[in-house]
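Here the complex is missing one protein chain, while the rest keep their positions.
Lettered A, B and C in written order, each chain numbered from 1.
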Amino acid sequence: MNIKILYFARVKEAVNYSAEELALPNDISTITALKNYLSQRGDTWADLFDGKQTIHAAINHELVDNLATIKAGDEIAFFPPVTGG
Amino acid sequence: MNIKILYFARVKEAVNYSAEELALPNDISTITALKNYLSQRGDTWADLFDGKQTIHAAINHELVDNLATIKAGDEIAFFPPVTGG
Amino acid sequence: MAVRIQMEDFDAGQELNKLRLANSSIGALVSFVGQVRDVNEGDAINTLTLEHYPEMTEKALTAIENEAKTRWDIIDSLVIHRVGTLKPLEQIVLVAVSSAHRGEAFSACEFIMDFLKTGAPFWKKEATNQGERWVEVKLSDDLAKARWEK
Partner (left out) sequence: MAVRIQMEDFDAGQELNKLRLANSSIGALVSFVGQVRDVNEGDAINTLTLEHYPEMTEKALTAIENEAKTRWDIIDSLVIHRVGTLKPLEQIVLVAVSSAHRGEAFSACEFIMDFLKTGAPFWKKEATNQGERWVEVKLSDDLAKARWEK
C-alpha cells in the first residue's frame, strides 16, 4: 500500500529530508511495524527508532501510539516532543 | 482627642455625608468604642453599627478589626465590603 | 510595579507592550482586563459608577503587588483601575504580570485580581431602569481569595 511519511525538526535533520512517498508491503500495518521496516535502511534509521529517544507518530494529523493501524493513503508523521509556545 | 472620620459607599449614603472632624472623649480608644459612641447619635447610626451588616473600618488607610486602637490625629474610615475589579 | 487609579480609559495593548519590551528576560506576560457587562443579576445595566478611597486604594494595591512579588518569581506588574461612571463594554481594570516563565505570571496575575476584588477599597453602584443599587459582594470572590491561603 502507498503511504506518505513526513519528518519534522530533529528527526527531519537526522533522515535529511522532510517527506517521502512509500509503497509499503501489506503486512506492515502498525506504527511499530513501520518503525522496524524503516530501521532496516541502516544506521541513521536504526538509531532513530531504537527507543532511546522519544519519537512521536501521527496518522493523518492525529497523535497515535505504536499500536495504531496504518491504512493505504495515510499520511504518517514522525517528530520529536513538541516545544512550542 | 481630635480625629477625622470618612464614610464610603452605602455607609456614606446612610449617614448622608462623607467626612467629619470629631473631638472624641479620651476614653473612646478602640473601633468598638467609637462605633458605640457614634450609635448614640440615633437610629441611623445605631442601625449602621448594630452588627447586622458588615461595616469595615480602616485606620490611616489600613484595614483594622474592632479592637484596633485609635490615637489623636487618626483618619478613621467606615465602609461596606469592597466590590471593585 | 505600578498602580494607577484614573477616570480615563487606558490602552491595554500599549501597556502590555511597554511591560513586555521593558526586559528581554521576560518570556511570559499574563493579563486580565475587566469590562462592564450589560446585564447583572438579570437586569440591564445602563451605567456602573465606581467610588473609591484614594489614599487607601493605592496603598492596598501596592501591598497586593508586593505580596505577589514575594510569592512568585515575577519581573514586573501593573494595576490600572478606573473610577467614575462607566458604560457597558468600557474597561474597568487591567492587571498584568511579566515573568520569565508562564506559570509564575498566571498565578501572580490571578492572585492580584482575587485580592483586589476583596481587599482594595472600591465600590460599584449600578444604574438600571429600576434605579440605582450597590453591587453586592459575591461569595465566590471570598472563596477565590481563600484558595491562596495555606
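Note that in this section a residue touches a chain if its C-beta (ideal position, glycine included) is under 8 Å from a C-beta of that chain, and two chains touch if they have at least 3 such contacts.
All values derive from a computational prediction rather than experimental measurement.
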Going by the touch rule at the top, give the shown chains the omitted chain contacts. A, C
Hidden-chain contact residue, picked from the options C:Q14, C:T70 or C:Q130: C:Q14
Options C:V3, C:V30 or C:A60, residue touching the unrepresented chain: C:V30
List every residue of subunit C that touches the chain not included in the displayed model. 11-14, 16-17, 20-21, 24-39, 88-89, 91, 100-103, 105-106, 109-110, 113, 140, 144
Mind pulling the subunit A residues that touch the left-out chain? 6, 8-10, 58, 61-63, 77, 79-85
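In this text, only the chains that are shown with their structure count from here on.
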Can you check how far apart subunit A and subunit B are, centre to centre, with Cα atoms defining each centre and the answer in Å? 73
With centres defined as the mean C-alpha position, give me the subunit A-subunit C separation in Å. 49
Set of subunit A residues in contact with two or more other chains: none
Multi-partner residues of subunit C (at least 2 other chains): none
